[in-house]
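Shown here: the complex without one of its protein chains, the others still in place.
So that you can tell them apart, the chains are marked A, B and C in the order they are listed, and the count of residues begins at 1 in each.
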Amino acid sequence: MTEVQRLRDQLRAFAEERDWDQFHSPKNLAMALAGEAGELLENFQWLTEEQSRHPAPEVLAAAGEEIADVLLYLIRLADKLGIDPVAAADRKMLANAAKYPVDKARGTAKKYTEL
Amino acid sequence: MTEVQRLRDQLRAFAEERDWDQFHSPKNLAMALAGEAGELLENFQWLTEEQSRHPAPEVLAAAGEEIADVLLYLIRLADKLGIDPVAAADRKMLANAAKYPVDKARGTAKKYTEL
Amino acid sequence: MTEVQRLRDQLRAFAEERDWDQFHSPKNLAMALAGEAGELLENFQWLTEEQSRHPAPEVLAAAGEEIADVLLYLIRLADKLGIDPVAAADRKMLANAAKYPVDKARGTAKKYTEL
Partner (left out) sequence: MTEVQRLRDQLRAFAEERDWDQFHSPKNLAMALAGEAGELLENFQWLTEEQSRHPAPEVLAAAGEEIADVLLYLIRLADKLGIDPVAAADRKMLANAAKYPVDKARGTAKKYTEL
């Protein structure tokens, strides 16, 4: 069992014990994930990019909490949809490698449709 | 090496080959993650909760792509911040268990501050 | 002067008095807006659609605060980009009327590309 599967199972047990499956529709979980992504964003909104590369300890701690929240909702949402998130990420990595060949994408942030 | 560490290393190599570290500030990665979370949301916004529990194949496929994008940006962001996302999720699970004791949280979606 | 122009001018004066223009890049303002949109979302994530149509007074008050935050950042962002948000909304209304003709769009939440 991988660590993502372990978290998935712990989240299942957590929700079952609390009778929370009724609230955990994919719609609601996608909202909760986006809400946490918004909170994550707020940690960096007034920092320069350079400052964000060297965050203060309290920013780092706060960002870590939001990263955890996003990951947990992501694993829970994927479980409810019957999606393996790591397999989906692997497929996406392959697709990205094809969309952004090294020789064309090197040093540019352009979208693949503009390369 | 766990699968999340494997993805982290693949993302590092992917960015390095393309000279993309210059774009991958935590600020920018948090934006990219939130953008993908917004796209994930769009798959469910006009569905009822019940419909979201039984998504059409094309919705499921689209949601899987966005889940992959969110996971990849999350792992990349955590790496740039020096955060282990699985360890952060484990800590959060413990904190959530303390905030939402089974006897108080059972069957309610109230926030822990209102239990 | 319209009310949106009045708010725009008040926001300009507010930022100028506090020397905040340095922080108000479109990039940062778009982040702040998305963060507030995420907070707005959190008010409704565990409610059913029906419950969201009849929110408790404290939910309504909290949503009102987030609606205000989103509107203010939106006006500020538009100002920094030199965009008239009401004129942009008027153009979008026309575009939407063309994309969603009444006879095709009636009673369906499908995207215009699927009508």
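Keep this in mind: a contact is a pair of C-beta atoms (placed from the backbone, for glycine too) under 8 Å apart; a residue touches a chain by one contact, two chains touch by 3 or more.
What you see is a predicted model; the values in this text were computed from it and never measured.
Q: Considering the complete complex, identify which of B:14, B:44 or B:100 is in touch with the unshown chain.
A: B:44
Q: What residue numbers in chain B mark contact with the hidden partner chain?
A: 23, 28, 31-32, 34-39, 41-42, 44-46
Q: What chain C residues would touch the chain not displayed?
A: 2-4, 7, 10-11, 14, 17-20, 22-23, 25-28, 30-31, 33-34, 37-38, 40-41, 43-44, 47-50, 52-53, 55, 60, 63-65, 67-72, 74-75, 77-78, 80-83, 85-86, 88-93, 96-97, 100, 102, 105-107, 109
Q: Which parts of chain A are in contact with the chain that was left out?
A: Against the left-out chain, chain A lists 27, 31, 34, 38, 46, 48-49, 109.
Methods note: only the chains that are shown with their structure count from here on.
Q: In whole angstrom, what separates the CA-based centres of chain B and chain C?
A: Averaging C-alpha atoms per chain gives centres 24 Å apart.
Q: Could you grab the centroid distance between chain A and chain B? Build each centroid from C-alpha atoms only and quote it in angstrom.
A: 2
Q: At least two partner chains per residue is the criterion; list those residues in chain C.
A: In chain C, 31, 34, 38, 46 touch at least two other chains.
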